[in-house]
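What follows is a single structure, written as structure tokens, with notes after it.
Only one protein chain is missing from this complex, and each of the others stays in its spot.
Just so it is clear, A, B and C label the chains in written order, and each chain counts residues from 1 on its own.
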Amino acid sequence: MQLRKLAFAAVGALVIGGTAATPPASAAEQFVPLLVYRTGPYAPNGIPLADGFNDFMQLVNERDGGVNGVKLAWEECETQYNNDRGVECYERLKAQGATGSSVVNPYSTGITYALIERATADKVPVLSMGYGRADASDGRVFPYVFTLPITYWAGADVMVQYANEKEGGSLKGKKIALVYHDSAYGKEPIATLERLAEEEGFQFQAFPVAHPGLEQKATWLQIGRQLRPDWVFMWGWGVMNSTAIKEAAAVGYPMDRFVGIWWSGAEADVVPAGDAAKGYKSLNITGVGTNAPIFEDIKKLHADGKGLADPKNIGTVLYNRALVNSFYFTEALRTAQGKFGEKPMSGEQIQWGFENLDITQDKIDSAGMTGLLSPVKLSCADHEGGGSAVVQQWDGAKWAAITDFISPRRAALRPAYEASAAQYAKEKGITPRDCS
Amino acid sequence: MEPAMEPATAALEAESQETPAPKRLGETLLSVDDISLSFGGVNALSNISFEIREHEILAIIGPNGAGKSSMLNVINGFYQPQKGRVSFKGTTFRRMRPHVAAKMGIARTFQNIALFKGMSTLDNLMTGRLLKMKRNFLWQALYYGPAQKEEVAHREAVERIIDFLEIQAIRKTPVGRLPYGLQKRVELGRALAMEPDLLLLDEPMAGMNVEEKEDMCRFILDVNDEFGTTIALIEHDMGVVMDISDRVVVLDYGRKLADGSPDEVRGNPDVIDAYLGVSH
Amino acid sequence: MLYREAGQFKTSYGSDQAIFPIRQDQIGIALLLLVAVLGVPALAGEYWLETIFVPFLVFSLAAIGLNLLTGYCGQLSLGTGGFMACGAFFAYKLTTAFPELHVLVVFLLAGVGSAAVGVFFGIPSLRIKGFYLAVATLAAQFFLVWMFNKFDWWTNYSPSGVISAPPREVLPGIFLTGTEATPITKYLFLLGLVAVLALVAKNLTRGAIGRSWMAIRDMDIAAEIIGIRPLWAKLSAFAISSFFIGIAGALWAFVYTGSVEALAFQIDRSFQVLFMVIIGGLGSILGSFLGAAFIVLLPILLNNVPAAIGLQMSVEMVSHLEFMIFGALIIFFLIVEPHGLARLWQIGKEKLRLWPFPY
Partner (left out) sequence: MNATLARPLTLWLLALPVIIAVLGLALQGLAAVNASVFFAWSYFLEVLFAGLLQGVMYALVALGFVLIFKASGIFNFAQGSLVLFAALTMVGFIEMGLHWTLAFVVTAGVMVLLAVVVERVVLRPLVNQPHIILFMATIGIFYFLDGFGQTLWGSDVKVLDIGIPKQPLFVLQGVFEGGILVNAFDLVAALVGAVLVIGLAVFFHYTRIGRALRAVADDHQAALSVGIPLKTIWAIVWSVAGIVALVAGIMWGSKAGVQFSLALIALKALPVLILGGFTSIPGAIIGGLIIGAGEQVAEVFIGPLFGGAIQDWFAYMLALVFLLFRPQGLFGEKIIERV
């Protein structure tokens, strides 16, 4: 009986407690919702990402006093990489702050898909940096989605360029295998790679790996013992990456011919594989290491006890990616403020800021981010901005870039974006904007 | 009123008349012919034949493990005999299936009560009417018009059984919470709700005290009397068996020892041997 | 003293068999519906409508579906996610192939399609029982998700395998899906649909079909002997359950998230719905609602409460706590009341009936 009463009381308390709302952020601040995943299967990737966001925004507030005097405010919301949780987080945070959510970085292809319509309706820009829909680069159909600096399709192109160069300028007669996470994300590069296989004369075969990717023995037996391709590309995520590297080593596949996408190239993807991962390569959309001048400021921030990140994450691949991501946002904010005045911007104004974003090498250098990113310039029609990617290699202890930033051949990609976006527009009954 | 409900109504009308109806022993209702059943080499039944006539009360007796329950299980199709046939209402079956038996009018109760424990008494009795409910699920989904009418009509029939068995007070109680004796009564009620032509009762009085046994005897006799239902029952209490049955079949080690009126069976030396444990 | 049934006599079996035989309950449910139709849209903000009421209603429907199968018919299923995926993808194919079809018809047809799939995967239940059956339904779960993920036809050859609900009107000019759909439209549409379907479920469970399911659940052998055909009872439970779950899947994809890929209906989804049924109460329609509310609200509460009472906690900690509290609550409920929230509710009502007298 006592227990039953307790149960009632517990339920009651929860219900009452839940109705209380969180206090709103102060009026002069620019609010940024942070959809993070610090727990769940993808936490090893989510933690450094979230840390990077926190540190950069803290740095902007502490060092510069905000962006043009407008301080940044943010709140984390745990999605566990779960689509419906992501939607809930987005809805919960979108009305916060003086002007509501000014940008949303979902960090999950699935959540990005789920938010495109909502955010477009709410006029909140979605910045899907190196993930999400590639065809959203067509700003005429997707006014509120930004894919800078580079999409998966472009990533596939960069990989092929890299392999081409290593093979001495021709891939004719070579074999390339793709190991991909059997999901929306993993399927993105297939069409591009099939097109390139035809154009450049290499043989292409794709191997799906079922979620979560702990099982790859069969896949790698096929690759390593039967097909024996010249190159293996990988679109992996989470535990699938380290498992793939181990299984590749188990069938004796050479690591320096194994190239992952930028989501298969963080520390968490190679460390669990141990020595087997030595020599493994991946693309990256940002620079690696802590050489850029901004890290001096970050170290100082931490020395002052104001750092928010776990110090061991500083300079890791995903931490740096989050720095660049936040930098894109603050620059877009600055651009918007240039037109609309130095106050917190609404989502609609930030969208204008993104479409007119022009990050030149000078701006990168003066922000102390030299080497971390390549210049991008967006427009109403082009939401990808002409970014590029580097190839990096794991030496057993750290990642090191082994190429300069390589630009994808967008002349061929752009029509593919437009065709796909046009199909989407037709299905959704959207009339594309006129950007001319 | 649907034709299917006539016997019950007739019986209920008969209730009001004080004069006891004469025993209406009739044609052979069910006959089992040369039944043999074995489980992995153990013979449960060998070459058993007997018949049950309309309106009679037949008792099947015998020591533990004699094959009595197996016999009932063969009759209503739960066990498939290796040899032999079962004929019911003139139709002969090589293999009887439980739901076919139910449809043809055979109902039964079990030695270890087989009620639906999660459901109320009323619902348990209503399950006995399932075969008689004809509305398809679309009507049921609406619970309106014909479906509701049908539901209420069957509820009335079930209420009559509830009155008959004097279990009005436990109508809405989940049967899992009822005492043993009442559960036995509800199980009998569920079998009656099917308005069977043949009722198989497996130890209906096991584990009951004298008072409960008396009640149960009264119900069995009333059912036989008023509804005219043919009854085959298994019972250990010899006093009860001799009192209420018209005929007795004795089984031992899967064989039939005797078949006849209570008095005949009582005097049969084989039966006495079996019960007193004299070696064969 | 308010909750008393003394003096309310039933004069017919029909009124005794009503869903809410006690007058106070009738008034209560009428008030609840009134609040749901008028009060909630007026008072609740967009956030509450979009992220709490909408998923709550969708999940309630899925939980009712699973409850019919598991709670009423006793067939443990872990294939809920797969059947939801059926509904979502069937609805997508239907509405893109026949854009003029009304969206409600699309959902119902998607439910019928899911029911057919459910019957197919229910066939093993004729031979397999209990946990063996639960594991066998996982075959359906994995196969269905794989199929929708693998074959482009289901997604109209979208390169990524994601389907996105095209804009559809529920009444002329009022959009249910797409960018122009308002939370209130979504909510009211769901409320109406779920209320009607819940009534259908309730009717089925108190009628002949429901009793044959419960008979199979409680003792399948005895059920067979009173003339219930296990084949028919089990397959009808699979069909109707999958019908409900399929519609819930279609609503999930169309009304709640708006776009969905097959992986959204992974095994986790199956477990999520199963937990709703367990926590809410097996064999109770009301329990399905309570369970869905509990599971939808708990994480949101756990995320908000510490902040509201001024407790600083990292999202990481909150999320770990959520797991622990969730696990502990399941165990707690099972120990205190294995029949779930619905039973607690009933006990509460019985208490109220006697109040203020202890006996």
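To be clear about the criterion, contacts are C-beta pairs under 8 Å (C-beta built on N, C-alpha and C of every residue); 3 or more make two chains touch, one makes a residue touch a chain.
Since this is a predicted model, take the numbers as computed values, not measurements.
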Residue among A:Val271, A:Cys380 or A:Ala422 that touches the chain left out of view: A:Val271
Chain not shown: contacting residue from A:Ala154, A:Ile176, A:Leu193 or A:Val209: A:Val209
Omitted-chain contact residue, chosen from A:Arg38, A:Arg92 or A:Lys281: A:Arg38
Contact with the hidden chain (one of B:Phe110, B:Phe164 or B:Phe219): B:Phe110
On chain C, residues whose C-beta touches the chain left out of the figure: 76, 124, 127-132, 135-136, 138-139, 142-143, 146, 150-151, 221-222, 225, 267, 271, 275, 278, 282, 316-317, 319-331, 334-335, 338
Residues in chain A touching the chain absent from view: 38-41, 43-44, 47, 182, 206-210, 212, 214-215, 217-219, 221-222, 224-226, 238-239, 242-243, 246, 249-252, 268, 271-274, 276
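Keep in mind that, in the parts below, only the chains that are shown with their structure count from here on.
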Centre distance in Å when chain B and chain C are each reduced to the mean of their C-alpha atoms: 41
Chain centre separation (chain A, chain C; CA means) in Å: 35
Chain A and chain B: spacing of chain centres that average the CA atoms, whole Å: 73
Numbers and ranges of chain A residues touching at least 2 other chains: none
Junction residues of chain C - those touching two or more other chains: none
In the complex with chain B, residue positions of chain C that touch it: 12-14, 17, 200, 203-204, 206-209, 211-212, 214-215, 217-219, 221-229, 236, 240, 283
Of chain C, residues touching chain A in the complex: 45-47, 50-51, 55, 96, 146, 149-150, 156, 159-162, 164, 166-167, 178-180, 256-261, 263-264, 266, 297-301, 303-305, 307-309, 314-316, 318-320, 323, 329, 332-333, 335-337, 341, 344, 347-348
Footprint of chain C on chain A - complex, ascending: 3-4, 6-8, 10-11, 14-15, 17-18, 20-22, 36, 38-40, 47, 76-78, 80, 83-85, 87-88, 91-92, 94-95, 109-110, 113-114, 116-118, 120-121, 133, 182-185, 187-188, 190-191, 208, 210-211, 420, 424, 427-429
